[in-house]
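Omission of a single protein chain aside, the complex is shown with its protein chains in their original locations.
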Amino acid sequence: GGQDAASDDGDPRTLRIAHNSNAAALPVQVAMAEGIFDKHDLKVEFTKVENIGTLPGTLGRSFDIALSVPTTVISAAQQGIPVTQVSGATLDVEDNPTGFVIGSKTSGVTDIKQLAGKTLGVLTETGTTHVATKAWLKQEGVDPASVNIVQVDGPAQADQLAAGRIDAVETVMPFATSVLADDNAVNLGDPYLKLAPELSAILWISRQDWASSNAEVIADFQAALDEAAEFIAGNDDKARQVLKEYTGLPDPAIKAAVLPTYTTEVRPQDMEIWLDAMREADGFDGDVDLNALVASQG
Amino acid sequence: MNRPVARRINVLGAAVFVLALGLWELLVRTSILDFAYLPPPTVVAQGLGELVSSGELGEALGHTLFAALSGWALAALAGVAAGSVLGLVRPVWMYSMASLEALRALPIVAFVPVAVLLFGFSVQTEIMVAFYAALWPILLNTISGMRTEPRMLESGAVLRLSRAAVLWKIRLPGATAMIVVGLRLGLSVSLVLTLVAEMVGNPAGLGFLLVEKGQALQPGQMFAAVFVIGVTGIILNALVMGAARLAFRGQMASSGEVSS
Amino acid sequence: MKAKKERGGTPIRGLLPLVALLVIWELVGDPASPYFPPPSTWIDGIQPLIDADKLLPAIGQTSLTFVLGLAIATALGAIVGTLVGASRSVDRALSPSLEFLRALPAASLVPVAALVLGYTTQMKLVVVVLPATWPILLTCRTARRTLSPVLLDTPRTLGLSTWHRTTKILTPALTPAVLLGVRVAAPLALIITLLVEIVTRVNGLGAALGAAQAGFLSAQVYGLLTIAGILGFAVNWIVTRAETSVSRRMRGTV
Amino acid sequence: MTPTISCTDLEVTLPGASGAVNILAGVNLSVAKAEFVSILGTSGSGKTTLLRVLGGLLPATGGEVRCDGTPIQGPPDGVVTVFQDYAHSLLPWRTVRRNVALGIEARLGRAERDERVDEALTMVGLLERADEYPWRLSGGMQQRVQIARALATRPRVLLMDEPFGALDAMTKASLQDQLQQVQSLTETTIVFVTHDVEEAVYLSDRLVVLNGSPADIGLTLDIPLPRPRHQISTKERADYLELRHRVYEALGHTVGEPARG
Partner (left out) sequence: MTPTISCTDLEVTLPGASGAVNILAGVNLSVAKAEFVSILGTSGSGKTTLLRVLGGLLPATGGEVRCDGTPIQGPPDGVVTVFQDYAHSLLPWRTVRRNVALGIEARLGRAERDERVDEALTMVGLLERADEYPWRLSGGMQQRVQIARALATRPRVLLMDEPFGALDAMTKASLQDQLQQVQSLTETTIVFVTHDVEEAVYLSDRLVVLNGSPADIGLTLDIPLPRPRHQISTKERADYLELRHRVYEALGHTVGEPARG
């Protein structure tokens, strides 16, 4: 559209950023709220988009930087959409997991191996969590094809599991909290961590051409996020207030939320792990230039 | 003066509606329905209060109405015009109807991402979708309404009405009842698909509010948005019918849409 | 005035403009475009699904929901539409609730329907039937209202039973309207079927479409859309044909 | 004896452009079994409305309508109305034969049904057009199809609204005589709306004139002409001419009576 082209020619230090209600985006919001971006001479126009799967195609037109996940980045790149990672967002580590597979005593799924023949509710069938879960199932000797998959929106997951419409569910924060609130729910583990002991499952992307011509801006963006992450670590209350504002979550959920581990590190090794997982678990057979996906690193 | 206004208010319909809400509340209160995702009407009412006081509702509703009504109005113009041509000019019908039927069969929802690519995250995307969705019922009903009673057409011919006058005075008025049905159907599909476009495409309006509140684990507010959508449907329809009764008195009376 | 010789349904030559459009697309399209791949690439796009034996079952599942949903909606719309058209008080009692229901977005009904029915074809049907009923109901209602009072008095004075009045007078007299309603409802039913499948990934073409979209496989997306379009077109075509032949039998004209 | 069909203090109000309009008021009429009663009246006086009420097709706003002594709620069994608006009362998707069969096909076997349909169509002179669709027939033919449909049901009571209005004099005369014959054989009770004074006098046992607004019965006239009646001899009788004269007078007709000598 015409109005997008106009913004393209605009000030390169004005960033059009899109992300969803994910806690992974908290540093961006804190940086906006606390004037950290201003300090780095960046202006930010923020749009909330819940379905981040469509964002790669809109980069360069509607947005400059968007939140995304490795599987989306890899698929998009393979189909010729020139995306690249500009910054890390969070890192899954052993003592702070963000992915969950949750079974239930009533459905009899208390171990990942028992999923064969059962119905698993997933957030998105092609998303990172599910790719990781499939890889995990394979590791455990379960054929992923034997698991019946249905897509269940996060907010409805707790009810569907409790009502026995699904036997297990694969989820992320904050939905995991309400799913686990049921007495019968059993946490089976973090599928991300089955791929590697430390792994990035969510990150910031832009178009490759934009990234290569705005390396300085990207460095400032990362610096701002790092500063915001520090601020979050030191100002829990303020940070949670910001979280509440942009997610709209109710107070109990905000209080109970476990904030993820933030990073701006671009980790080529993680992208490789994800590509392998997709090849192995999903039958992905595309040819992807991993270097291009992280080329902006510098 | 007061009586007709009072009679316009559909007490019976409102009673049935309230009764259904009461039943829902009762089912939740008695724990026959017990789901966090599906709150009882009282909680929804509370959510509605929150949405109204935060100002989110007004803005979202305004956005959605603007998109849906713009698309619908464009579709009404295009649908009635194209429908008249297709209904009257046989060769045009012959050489294009099948294409229209094929286009019409395309699932518009799947094109929302494409529309987002073409028009970006903008209200134009929504208007396009609303237009596309509303066009078909209006078009088909217009074409079908153009099958006028032959004796009336002969009356027009005998009284030497021009082609334009036959269209304007006999065909279109004769098709009005059908066209109004098309407009009503078009209005509801344009609303529904504007919402879909907001849910999967442009993050704005009631559709996005719905998704956002769902993701924010606020089922009360989410269903308040759903409720507002439903009530909007009722009101829009009542407005269209009211306008039709005013503008097309005779047609509405002869098709039984005006009592006494 | 002149008798029009038409074998019924929509003439296939009406597809010419569409074919022309596709040809232009093919000629000017860039085969490597990630957004708008030309038609020739679409077949390659869906080849993996054919190889994996996934395409036919998906078509089957979508057709089942679509056709069954449309059939139920037709029955429901015709019956309720006739009742509502016949009685002003039934109309007034039901209209607001029906208006309310039909405006609800299908996607937000899915979780509710799934809570009651699970992630099953029945659940898909419920979500599809709700909006698809409306066009049939409304068209049928108006047609019922505009029936000549004398036509309605005829079976009464001849002492026909309610059943015969329904089968011999109302059904034939309202069939054209019902079919028109079905024509409007058919694409809607298909859209909602796909939407439910995209949202839940339970099965069918919608599930494949959702996956293809998430994987940015645009050629596959267009391929699947074409298949869905053909499905919708086929149903449209059958209904249109039926409508034309019924109208001709009713009045001897098209 | 209880009358076959009767109304007392009948009042009918219908919606009009400027509020409800009182069409009939204080109409009292009772028709005995096998009686032939004609209703006359100016155009728009309320004849069709009255017939619709007697046939149970339109509820009365006030007063009582009875059939065989029981109040009417909807069309009673065996009471068949022949509509003035014949074009709308035939089913366009059925052939003439199947239109005529409409009222009997549910209760009669195939053979008997066919026989009755053929008989009725012969009576109205349309047997050879049996397989035609009604919209391919002339106005008078359509009117006759409707009459055949009513006769095929062998009704106890026939309510006929200008049934011969679109027929030429010859066809009309033939149908008048057929109707007389049917009535004398089956003792059908007939209420007959017509504009043709001669027809009314020729066919009826009694004749009523509707007038006024709201309308009520202005004149009731017994027609004690002997039966069977004949198109020539009856119409030559002095009492026939006298009765005809009185009706014309009652209708306010200063002229209509064709010259008598």
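Order of writing sets the chain letters: A, B, C and D. Residues in each chain are counted from 1.
The rule we apply is simple: a contact is a pair of C-beta atoms (placed from the backbone, for glycine too) under 8 Å apart; a residue touches a chain by one contact, two chains touch by 3 or more.
Since the structure is predicted, the reported quantities are computational estimates derived from the model, not experimental observations.
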item	value
From D:L167, D:I190 or D:L203, residue that would touch the chain that is not displayed	D:L167
Among D:P3, D:G26, D:G78 or D:G140, residue touching the chain not depicted	D:G140
Sole residue of D:L40, D:L121, D:L203 or D:L243 that reaches the chain not shown, by the stated touch rule	D:L40
Touching residues (missing chain, whole complex) on chain B	149, 151-152, 154-162, 165, 169-170, 173-174, 176, 248, 250-251, 253-254
Absent-chain interface as seen on chain D, which is shown	14-18, 40-44, 47-48, 84-85, 87-88, 95, 129, 131-133, 136-141, 144, 162, 165-173, 195-198, 231-232, 235-236, 240-241, 248, 251-256, 258-261
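Here is the rule we go by: only the chains that are shown with their structure count from here on.
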item	value
C-D or B-C, whichever has more C-beta pairs in contact	B-C
Most widely separated chain from chain C, with each centre as the mean of CA atoms	D
Whole-Å separation of chain centres (CA-atom averages), chain B against chain C	17
Between chain D and chain B, distance of the C-alpha-averaged centres to the nearest whole Å	49
Centre-of-Cα separation between chain C and chain A, whole angstrom	38
Chain A: positions in contact with at least two other chains	57, 153, 155-156, 159, 163
In chain D, residues with contacts to at least two other chains	none
